[in-house]
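These notes concern the structure reproduced below.
Missing here is one protein chain; the remaining ones are kept as they sit in the complex.
Residue numbering begins at 1 within each chain, and the chains themselves are lettered A, B and C in the order written.
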Amino acid sequence: MLSRTAFRATFENVRLAIERAMTTLEPLHLQPEEASSIELVLAEALNNVVEHAYAPGDEGHIKLVLRHGRAGLLIEIRDNGRPMPNGRAPLGDNPKDYARADDLPEGGFGWFLIRELARDLVYDRENGENFLIFRMAIGRR
Amino acid sequence: MLSRTAFRATFENVRLAIERAMTTLEPLHLQPEEASSIELVLAEALNNVVEHAYAPGDEGHIKLVLRHGRAGLLIEIRDNGRPMPNGRAPLGDNPKDYARADDLPEGGFGWFLIRELARDLVYDRENGENFLIFRMAIGRR
Amino acid sequence: MKMSASEKQDCLVIKVDEPRIDAAVAVRFKDGMRDLTEHPARRVILDLSSVDFLDSSGLGAVVSVMKHLGRGRQLDLAGMTPAVDKVFRMTRMDSVFDIYPDTNAAIDGAAHAS
Partner (left out) sequence: MKMSASEKQDCLVIKVDEPRIDAAVAVRFKDGMRDLTEHPARRVILDLSSVDFLDSSGLGAVVSVMKHLGRGRQLDLAGMTPAVDKVFRMTRMDSVFDIYPDTNAAIDGAAHAS
């Protein structure tokens, strides 16, 4: 196991957790492209929990586990917040070609980015806990 | 989550756990080919724990978790036995073309079969516990 | 371990009457086979048509029985179900044994070969 952390669900803590995670990954000597994908997918998945799983003022927590094996980097995220819509991880909308500036979306890219960057994502609800696990394909050494 | 079970590590219990697992999977309406691959990979991975992770007479336990998502079936196996050789899941030897009957191996196929059937396998040692997770690619519905 | 032997045209046909040959019964399977193959037939046909599942321990046991028979005696396989067939193919053990769709085909094949 590379690391296991738990923290209160705030945007600031997500930032710190990502910073720690990226430090933990340094010994893997990732390509910059790989590292930035991991950083982005962590931000999207963890910020989603802060934003959507917990109501404002909730004393919510997030658990983050990073594991490394031949199949790449396995990222596990758990929280006790509300379940995903319809009990499934959102598919994420594909970006469109935007005709008018007024139509531009200011949000809703989170799950699209996660789906693009992550592989083999499984979402599950277990004993009132959201369980999200996915894989980042990183260079095999 | 499809199921979560824990049982004492014996070959008989592995057999019962596999039987229960296959019953749990019935609602997924797997192809016979998919079901037999899952049954085989479960047998190989779980029997390996009985045979190699625990010494004879050990009061060892096995935890088995099955999860289902768009990425397929996620199988997680945990035990408190000895770590994998060199801290890594064995690659498994490729079968050879056997020239003489006397040379035929009577064992050592377990990890080869697991590697052939499972995807994205990650092995990890966490707080004295073996953690094995892998994915079976089954028909997306 | 339920298994029974019968003689058919110089062949000893052994039928396994269990749905699984796995780690839980591999040793008993080997013992049973050793007892039944005390019979001097040069050709032994193992009828696996009732076996739905065989793992690497079961495969190892079949190989062990074959080696135990020694030179001059042969172990042929008949009636393998798809899941059992898959294990033999994946491990390339299908090239080591003579494999027949059922015992009748095996007996005919054996008759031809001898």
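Simple rule for what comes next: a contact is a pair of C-beta atoms (placed from the backbone, for glycine too) under 8 Å apart; a residue touches a chain by one contact, two chains touch by 3 or more.
For clarity, every value in this text was computed on a predicted model and none was experimentally measured.
Here the chain not displayed is in touch, across the complete complex, with A. Even with one chain removed from view, chain A keeps its contact list with that chain: residues 11-12, 14-15, 32-33, 36-37, 39-40, 43-44, 47, 50-51, 95-98, 101-102, 104-107, 109-110, 112-113, 116.
Simple rule for what comes next: only the chains that are shown with their structure count from here on.
Any chain bridging chain B and chain C, meaning touching each of them, is missing here; the list is empty. Across the structure, the highest number of inter-chain C-beta contacts is found for B-C. When chain centres are defined as mean Cα coordinates, A lies farthest from chain C.
Here the spacing of chain B and chain C, counted between their Cα centres, is 26 Å. Chain A and chain B, compared by their mean Cα positions, are separated by 28 Å.
Chain A and chain C have Cα centroids lying 52 Å from one another. Touching two or more other chains at once is no residue of chain C.
Residue positions of chain A touching 2 or more other chains: none.
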